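Take this structure first; my questions come after.
Missing here is one protein chain; the remaining ones are kept as they sit in the complex.
The first chain written gets the first letter, and so on, giving A, B and C; residue counts start at 1 in each chain.
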């Protein structure tokens, strides 16, 4: 951390400040006195230093972090890729492409089982489906809730596909554990629901953490850090589009986030082209781009009858469309693997 | 709701679709057949219709809502301003300016009591102070939590100022009720924590709902609608800056949101210039702008020693600075009242 | 400028680099060697140093400017407010409120003269009107061009109001000079048309420089610097709304830009509430907010018949509406003046 002090800050004040930093945060402070201004360099673990606290000192001109404020999620301290392995053997982050597919909302047993079987046949390795649904309107369908988890369990029993589904409240954690949810998803709107993150840090299940609508890459990593700081290292990061001024798509897929997250962190990174665009025909080109940019997996909405979907129909693929996308991305992934071989 | 169908949609399909809309949503459908395309106009209460569901039909070109998707928060159905009156008599939304002031975090009894007394003397009508703190980093100070609520209660006992403080989890509602919190704040990061909103809809306390970092005005009103749909009509809307590309300020105060929210809704609207800017010297001009734009109140961070604040010190005013701001905004409010008289 | 080098950068390399900085840019370099990294502090005039050039060195971790990259527009080097005085005596930046009003496009002699007379009667001190119009579509009305300037001259002859009108091309400068345009406006889309800025730096007329759709405050000041570096010090800065994700308004008025620009620079700052919102009924509250935040002037669109306007009718006020707004803002400005007295 580099702290630039305002011009003419009295020597005495500088000393008092550096002493307090040394004591409170256990860091070493190097002082560089220039003719016009003084610069302090803090060495050691500065993650616990609140940058706002420093900036609030009236003799401080500006502060700059050199070290990232996250540790457990940081590749610097964990150079090897994290591979998340489910008890049933499936892996995320191991060089293969995790294909997570299924409907936005679980609706009926027939629906979820049919979709599960179809996407499995096309190469999907995980089943997604919403039981608890975050909806902008209180008057929209809120999901089948507990019943939805039941139906997902049935689809899993039939197909063997592990289940990825979203949690919206701490109170539901026991239910998610009982019902054998394999990967718990934290949605974009809850990325900074810190109490939920803390609670998920105490369980032993992989968490798929979606980037918030307008959260930075660093904030996403800080939210992963919340979960990891609690003791749960199994975090999967998900880029799902950010909010910008462009209105053609629902969100703007930040494709750069994929290589950046992989450079800054050792955690696996998946991409959700369905929510990023909100438009079914864009799913294929965005999925292809995600794979080419190095994503470890894709989450794709598939519905057996998009026009009858109770939510997000406009962005869902039919099983036939998914089959084509899966075929293309898997072949592309193969071609890319050879490229680096 | 206006639905534009794709060119050459078969008459039979149109009929089947309009029949299903009529039955499922209890709306009247008017069909206008043009030479190239057909347009449907839905009359009646369309708030429960999911626009995505309509857009997902493959014969639909586009959909446009004419009616706002919120009802209880909508001024059209509730033309008079809502005035929220606390049991202790204070009002928000009655033409006076609510001045909500206090530190970002409650730290000690001495701190909160001193700040409370000072801001009261300057004209503040409510005391704010964070006990549960949403922090980007798990390693930052997370607030005094339950103890913080205790200290706020003491400051209230000394000054008579009602308390505004933030809730971060459903599980804390009983504690907030026990401790006599007067107004429960939902922070920007939880604006779309729908389970929390639902739970707050079931209690009988005013809720101060902050706009999310990148949420639209309509989304803010939909979140208010969640609380109101549960039965709690006492919602105060808060503009606190949105995230944009500009980096000079922490957020960009969307001053236009004030008159727009007041036009679209009957709920009171307050502004938080401290979080909007993140810079203490900007609080005064932004507070002045908010009052001139018609805000019903202001939330301002005040700390007896900003440089020692455990959070957000850079944007906190000293009690002396707050005194000056309060004086200026209250005199300006007076001058404006005469203008419209 | 503070330059943080990567860990373990060889001493020899550091020396070579600091020597080159000293020679090329005539700055003094202070080197602070820490146990892990080395920090360089550059003292002197660093405005001509390209930050990208520094960042491109492979041994550089990061660079931070401490000094602003603009000089002539910088309040640090010119503490007093700039007041722009027209040959005809009108002033901008002198504590009064410049009221610049008129139609988006000049359409007919009758229209521009009627509007000019009406806004003058309401207190306007300048007449605006577009002759050369930047339109998104090549098929939209492009303005009356040279003829529009003629008509503006006539309206000026009748009312004595100096003229503010937009330039879109270097080639039009002689025409603007001949026709006696008093203040030349650079529109948002041309804020970084650097060749145009350079050319305007060589003439002796005030330039009203509008902030680009998504330009930062610093970039606006750098564009002012372009004009001033050429020798023309008469620059008026204009905040006219920035592009964000919010769609209710055409743009989002960045009200914070007003006090920030006034702090960073000595140049006068005016606000355009008409373009910022794109909605006529929002002009009054935004104009009030601008005045309360310290703006030196307002630019407001007024049309004698908005529904017949050839451009931007939705945001134009009628002369009667403008009369009310002018009355309110002028009385508010008075009240505010007393406040600080």
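Just so we're on the same page, a residue touches a chain if its C-beta (ideal position, glycine included) is under 8 Å from a C-beta of that chain, and two chains touch if they have at least 3 such contacts.
In this text, all values refer to a predicted model and were calculated from it rather than measured experimentally.
Colleague: From the list C:131, C:168, C:217 or C:325, pick the residue that touches the absent chain.
Modeller: Result: among the candidates, C:168 touches the missing chain.
Colleague: Of the residues listed, C:108, C:140 or C:337, which one is in contact with the missing chain?
Modeller: C:140
Colleague: For the full complex, which residue in B:8, B:23, B:204 or B:247 touches the chain that was left out?
Modeller: B:247
Colleague: Based on the whole complex, identify which of A:13, A:48 or A:252 touches the chain you can't see.
Modeller: The one listed residue touching the chain not shown is A:252.
Colleague: What does the interface between subunit B and the hidden chain look like in terms of residue numbers?
Modeller: Touch with the absent chain occurs at residues 2, 4, 28, 30, 32, 34-37, 39, 41, 43, 61-62, 64, 66, 214, 243-245, 247.
Colleague: Mind listing the subunit A residues that contact the chain we can't see here?
Modeller: Those residues of subunit A that touch the unshown chain are 214, 216-218, 242, 244-249, 252-260, 263, 276-277, 281-282, 285-286, 288-294, 328, 331-332, 335-336, 339.
Colleague: Write the list of subunit C residues that the hidden chain touches.
Modeller: 47-48, 50, 52-53, 55-58, 69-70, 134-141, 168-171, 189-190, 192-196, 198, 212-215, 219, 222, 225-226, 229-230, 243, 306-307, 309-314, 316
In this section, only the chains that are shown with their structure count from here on.
Colleague: Per-chain C-alpha centres versus the global one: which chain is nearest?
Modeller: So the chain nearest the centre of the shown protein is B.
Colleague: Calculate how many whole Å lie between the centre of subunit A and the centre of subunit C, each centre taken as the average of the chain's C-alpha atoms.
Modeller: 40
Colleague: With chain centres defined as C-alpha means, what is the inter-centre distance between subunit A and subunit B in Å?
Modeller: About 27 Å, centre to centre.
Colleague: Rounded to the nearest whole Å, what is the centre-to-centre distance of subunit B and subunit C, using the mean of the C-alpha atoms as each centre?
Modeller: 32
Colleague: Pull out every residue in subunit B that's touching 2 or more other chains.
Modeller: 214
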